[in-house]
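The complex appears here minus one protein chain, its other protein chains still in place.
Right, chain A next:
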Amino acid sequence: MAASALRALRGRLLWAAPPRVAPAPAPAPAPTPAAAAAAAAGPARGVGTAGPGPQEEEEEAAERPQFPGASAAFAERLRFIQPNVLAGIPVYRVMDRQGHVRCPDQDPQLPQELVLKLYKTMTLLNTMDRILYESQRQGRISFYMTNYGEEGTHVGSAAALDDTDLVFGQYREAAVGAAYAIKRANANQAVVCYFGEGAASEGDAHAGFNFAATLECPIVFFCRNNGYAISTPTSEQYRGDGIAARGPGYGLLSIRVDGNDVFAVYNATKEARRRAVAENQPFLIEAMTYRIGHHSTSDDSSAYRSVDEVSYWDKQDHPISRLRLYMQGRGWWDEEQEKSWRKSSRKKVMEAFEAAERKLKPSPQLLFSDVYREMPPHLRKQQAALARHLQQYGEHYPLERFEQ
């Protein structure tokens, strides 16, 4: 392929690593030879092609655009870049749906103890979800959100972090600020920030990505793309190639993974975390998964999606089943252990729930605490006013559920 055409292609390439970072990370696939060559080549000529000599190089250098804002080559043909240049960023996985490892060199070779811990954590979460969802229906708690189908994204990524890493469950820009501060402190910590594909539409995400890249922060952005933001399907949330495709636009190294494959999630998070800290740069992981449950106890998803669709994911592609098949394949798990674990995990959750239920709620005096670090005079006055009010009208309030 002519060097000029190759350069033109490179200029149009969307999702390869941004120019300043030379090597692409090992698990990231390069789907077409041209793209792979272009990604690996950087500013040099294409691999395996005869480029121009030194004199022509000089002439071409004079012909390059000098804009401070961008350093790509000129293009002489009017051509709009397609949103999905490579027909979508591929989904990295380690296991297939039957729990078989596809490429042995991608198996993280986690010790049995750790794999059992992954499984037990995912299933304990699942058990807790069932019990708490039911308890909301019974009026024992006010509100709950389940994690059905997404256990792999939570547990796989958490397992790849250090105990001292900072986890932000949302708050994308704040996560970046925290990452900047810990970078300055040389703390050898990473920040991980989780959010859904819906939250990725907020300006916060845009600000977070841009600041993380320009300020070179050790942060892993972890997007859980589960197909729905309450009732809004992804086709109404975005028109581009999901969230991973936005990363390179900000200068982020990005990857899309199978969120239902706990090892793929683990591998990507582990490597992203390592490099984020070592190189002080942000990473974006988009974990594809499916929200099997309703958005929350206030939602009935049968209003906007078919029961068949949900059933497919529950039965055919579930992170817990996939890991169980892997474990059974290695002789690390069987029906006996499954039955016994289900029983004991349920008991564990029930006991914790009942103990919590028996506790009194904190005193209403604490309504006024922690607004500021110290309680200012006007709040002390209001606190006293409430106390007086309750002395007189206390019978109309559920005081018996609260400490004095």
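Rule of thumb we're sticking to: a contact is a pair of C-beta atoms (placed from the backbone, for glycine too) under 8 Å apart; a residue touches a chain by one contact, two chains touch by 3 or more; residues count from 1.
Heads up, the rule we're going with is that contacts and distances are computed from a predicted model.
Colleague: What protein name does the UniProt record of the undisplayed chain give, "Transcription initiation factor TFIID subunit 6", "Signal peptidase complex subunit 3", "2-oxoisovalerate dehydrogenase subunit beta, mitochondrial" or "Serine/threonine-protein phosphatase 2A 55 kDa regulatory subunit B"?
Modeller: UniProt lists the chain left out of the view as "2-oxoisovalerate dehydrogenase subunit beta, mitochondrial".
Colleague: In the complete assembly, which of A:L78, A:A185 or A:A356 touches the absent chain?
Modeller: In the complete complex, the chain left out is touched by residue A:A185.
Colleague: Just to verify: which one of A:Y144, A:Y194, A:F211 or A:W313 makes contact with the chain not shown?
Modeller: The single option touching the absent chain is A:F211.
Colleague: Which listed residue, A:L110, A:M145, A:A174 or A:L390, touches the chain dropped from view?
Modeller: Checking the options A:L110, A:M145, A:A174 or A:L390, the one contacting the hidden chain is A:A174.
Colleague: What does the interface between chain A and the hidden chain look like in terms of residue numbers?
Modeller: 166, 171-182, 184-185, 203-204, 206-208, 210-211, 214-215, 369-374, 376-378
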